[in-house]
Structures are given as C-alpha cells and as structure tokens.
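Up next is chain A:
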Amino acid sequence: MDHILSVLVFFPAIAGLLGFVVSKESIRAYGLSVAAIEFLLSLWLWFSFDGSYPGFQFVEVLPLIPSFGINYYLGVDGISLFIVVLSTFITLVGMIALSVEKDLKNMIISLLFLEMTMVGVFVSLDAIVFYVFWELSLVPMLYIIGAWGGNLRIYAAIKFFLYTFAGSLIMLVGMLVMAYLYHEATGVWSFSITEWHRLILPENYQIWLFIAFFIGLAIKVPMFPFHTWLPYAHGQAPTIGSVILAAVLLKMGTYGLVRLPLPMFPDASVYMIFPVAILSLIMIIYTAMVAYAQEDMKQVIAYSSISHMGVIVLGTFAMNPEGITGSVFFMLSHGIVSGALFMLVGVIYDRRHTKLMSEFGGLAHVMPRYGTIMGIMVMASVGLPLTMSFVGEFLSLAGFYQVSHTMTILAGTSIILGAVYMLSLYKKSFFGEVTKEENKNLKDLDGKESMALWTLVLVTVWLGVYPKPVLEPINTSVESLVSFMHKKAITKEAKEVIKPKVIEREAE
Partner candidate 1 sequence: METYLYTALFAPLVGSLFAALFADKPKNLVTGIATSTLLFVSWISSVVLLLHVAHGEEVHVKLMDWIHAGGLVIPFGFIVDQVTATMMFVVTTVSAVVHVYSIGYMDHDKSFNRFFAWLSAFVFSMMVLVMSDNFAGLFIGWEGVGLCSWALIGFWYHKESASWAANEAFIMNRIADLGMLIGIFLIYWNFGSLQYDVVFEQVADKDHGLLMMVTAFLFIGAMGKSAQFPLHTWLADAMEGPTPVSALIHAATMVTAGVYLVIRANPLYSVVPEVSLFVASLGAFVAMFAASMALVNRDLKRIIAYSTLSQLGYMFVAAGVGAYWVALFHLMTHAFFKALLFLGAGNVMHAMDDELDIFKMGGLAKKMQWTMILMTIASVALAGIYPFAGFFSKDKILEAAFATDHYVLWTILWITAGLTAFYSFRLVMLVFFGEERYKIFGYHPHEAYRFMLWAMAPLAVLAVIAGFFEHSFVHMIEHVLPVEEHHISTFTFWTLIIVTQAIALGGIGFAVWKYSKGGFSKKWEETFIYQLLFNQYYIPKIYDEYICKPYGELSRIFWKDLDLKIVDATVDFIATTIYKSGMVSRVVQSGNLSNMLRWMGVGLLILLLAAIFYSPVR
Partner candidate 2 sequence: MITLSHYLILSAILFSIGLVGVYRRKNLLLLLFSTEILLNAVNIGFAAISKFYGDLTGQMFAFFIVAVAASEVAVGLGLMIVWYKRRGTLDIDSMQSMHG
Partner candidate 3 sequence: MFEAIAFYLFSAVTIAMFTITVMSKNALYAMSALAAGMIMISGFFFLLDADFLGVVQIIVYTGAVMALYAFGMMFFDTTREVKENIRAPKLVFLLSGMTALLLVIAFVAPIVSDHIEALYPMVEGVQNPQAVGVVLFTKYLVPFEVAAVMLLVAMIAGIILAGKKMDESLTLKIDDEFQEKGAQ
C-alpha cells in the first residue's frame, strides 16, 4: 500500500463517478459502503502511521509540470493525519444520518466528490495541488447548498462561493509570488510546500506574503470581519452540508495556517501575532455575544463555531508546542462536536421544519434520548473536562498564555460566554413545559440517527478521557515544527517568541 494516499484521495471520486450508474434504490447502501471503506482505509493509514517520526510519511511524488516544478506530491504528518481521518469519519457519519429524500443520488455523489477534495487538501504537499483541491472543494458544497438549501439558498451559496473564492485568489497570488521568489533564490522552480519551508526570506517580504496567505485562509476560517458568509451558508445549507462545512471545511483554513504561513514566514507570524490575536479576540467575544442574540438554533451553533475557531487561531499563534498541539486537537474536537450539534439541529428540523427556539420548549419531556445527546454535546461545546473540546481549548489557551496574559483572560471569556449562549439555547428548547401542540407527539431519535450520534458521543468522550493516541503524533510533529520555526527565524524577537519544547529551551 505505497499509494495509500492516492487511493484515499481518488477512491471516493471514482466511486462517485460509478455512482451515476448505480440504481436509485441501492444508492444509499452504495454511498454508505464507499464511505465506510474510505474510513477504514483512513484508519489503516492511522495504524500504520509511525507516531514517533515527526516528518511526512507515505510520501508520493509524481512530476506533473516538471519545467515549473509542479509535482503531484502527497504526504501526511501528525498534523494532517487526524484531519484526514476526521474528514472520512464525518463523511461516513453524515452519510449514516443522511435524511435527504430529494435527489438522493446526486447528494451522495456530491458528498463523495467533496470527500475527495477534503482529503486532497489535507494530504497535498504541493502548493498547486493544494490549491486545486482547495478550490474544488467549493464546487460540491456550492451544489449542496444551492440544491438542497432553504429559501435563501441561492444567495447563500453564491455568497459562500464568491467570498471564499475571492480569498483564495489572493492566496494564489501569494503562492505565485512565493514560487517566483523561490526561483530567484535558488534558480529552480518549485511549488513544493516542504521546499518553500526551507526558504528564508527577508522580513518585509515575509510580511506581505503572510498577509496574502492569511487573507485567503482567514476567509475560510472565517476570521472576523470576513465571517458573514458563514451564518448564511449554515442557515441555508441542508443538515449534511452544515455538518461537513463546520466539521471539515472550516478546518482547511486553520490547517492551512499551521501548514503554510507559520513555517514559511516565522518572523512575519511573530510580527503579526498582535493583530491576529486582536482579530481572534474580537471573533471570540463578539460572535459569542451575537450567538446569544440569535433566535434560530442553527445560527447559534453557526456563530458558536466562529467563536471557537477564534480560540483555534489563537492557539495556533501561541508559537509553542502546547498551543499549536492544542489548536490542532481543537480542530478535531470542534469538528466532531459542531458536526454533532448541526446534526442534532437537523434532527429536529426534519421533524418540525423549523429551527426557531421559540417554537420549542420542553423537548426533554418528549424526546429524552435526543435531549440527552444534545445535553452531552452542548456540554462538550462549552468545553467541559473529559470531553474532547476541553483538551483542545485548555491547551490552546494555555499555550497562548505564554504570549499574553491579558489577552488570554479575554479569550478565556469564551468559556463563560459559551456557557451563556449554549445553556440558554438548551434551556429555551429543552426545558420548561411543552407549550406547542405540534411538539407533543414528536418522535424520539430513530435508529440511524441514534447510531450516528452515539458514535460521535463516544468519540467525544473517549478522546476527552484518553486523548493520547491522537495527541501524541500531533505533538511529535508540532514539536519538530516549532523547533524548525525557531531555527529558521531571523529576527531576534521571533527567536524569543517561538518557544520550542522545554528541554530545548533549557539547552540553549
């Protein structure tokens, strides 16, 4: 299995193409089995991954345009491995819980294509390949929102597409400039990200390039003030769309931050810590407050996603192994938790065709099992210890504490404000008496929903109690990343701010 990564990337796409000839009746089983095989393949990847080796593994190189140094170059390390597993896992779980009736075939095929692009983004190590998958991922999502969405779906889909597309074009310019500078410096064309990592640029170049990359990634994250596409996209997307959007697509942005600008421009990253942190803080506090004001359950969760992504960005810019490991882990946990929350909202939407909190109340009486899972997930989202989110949030904030005391306190308000909006959501819809007649006879979770959701609950708790199998490979890669950045940094401040592991710190 030398080509496991290529298989992972292209298997869903080929299966999706074949899906066109599968009959309508068996398409669900077909989609499920493809997603399951893909997930098993990614598990296989995980188990044969050497967690103690920090560099890239399962590397595949195939020249595409040799004269410009563009290669089909894949590989995973501890940072990307789990996001790949997350993508396949969420696709599988989403497929299990899929409740779409209309054009099921098209939906499943788009999901499989989406899976290809997601995996592709996380495993590609060539900037052009990365960019291609990055942009391709927009297309199935555009289709999913536009075809199965709510009333404003066209507006939302186009906004989503154009906004993120505009951002990535800026990133593309950054990539081209980077390639040009690489050519100037070495005389060779190369789009390999690992090669780019080795290029040391003067600080002012770094800053401009950093900004170019950052804007592209920030829109995807989405950072304040580029976040407004997200509530629309979530508000209008069908459940499965929201799940994948929140769980995986947003992670592309933060993953990109760790993979591209940080190791490429360590000095600029340090230089930009302050503005980025301010944006993240605004994002954390402001969107948490906005989330509190929402009337629609899904919007609350959409805004809460933004707020949590702020913590992830903050952790990334902690520039120490604790923070970056934490933020990568938080990406995973946020993927699982927010995915589950969107799925939960989808459950009630399927039954009542509304998501307004004022329409509910007392659901815990009617749907106790649903209420339980929602409760667990709300608590996980709030960041209670022994759930996945706590590990990520704790490490991210702990890491950033080294950078700034005050800003961490401000960022820490996310644990308060998170509790405020999440608990009031839970209170408004689940507590109290059942007031609406329509709500009195709602069905509790059915088999496929329970199965999907309990899986997510299990993962949340398992990795909250015993995060080691995931945390260790991440940490290994992150530690080598941080010490690499430390070595590469040219300015004095950057050397000081980027703190590799304690042992190395003392050795100096």
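Everything that follows uses one rule, which is that contacts are C-beta pairs under 8 Å (C-beta built on N, C-alpha and C of every residue); 3 or more make two chains touch, one makes a residue touch a chain; residues count from 1.
Behind the choice of candidates: all candidates are chains of the complex that A comes from, given by their letters.
Since the structure is predicted, the reported quantities are computational estimates derived from the model, not experimental observations.
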Options 1, 2 or 3 - which one, within this complex, touches chain A: 1
Complex interface listing, chain A residues touching candidate 1: 159, 162-163, 224-225, 227-229, 286, 289-290, 292-294, 320-322, 325-326, 329, 362, 364-365, 368-369, 372, 375, 379, 382, 384-386, 390-391, 394-395, 397-399, 401-402, 405, 408-409, 412-413, 415-416, 419-420, 423-424, 427, 430-433, 465-468, 471-472, 474-475, 478-479, 501-503
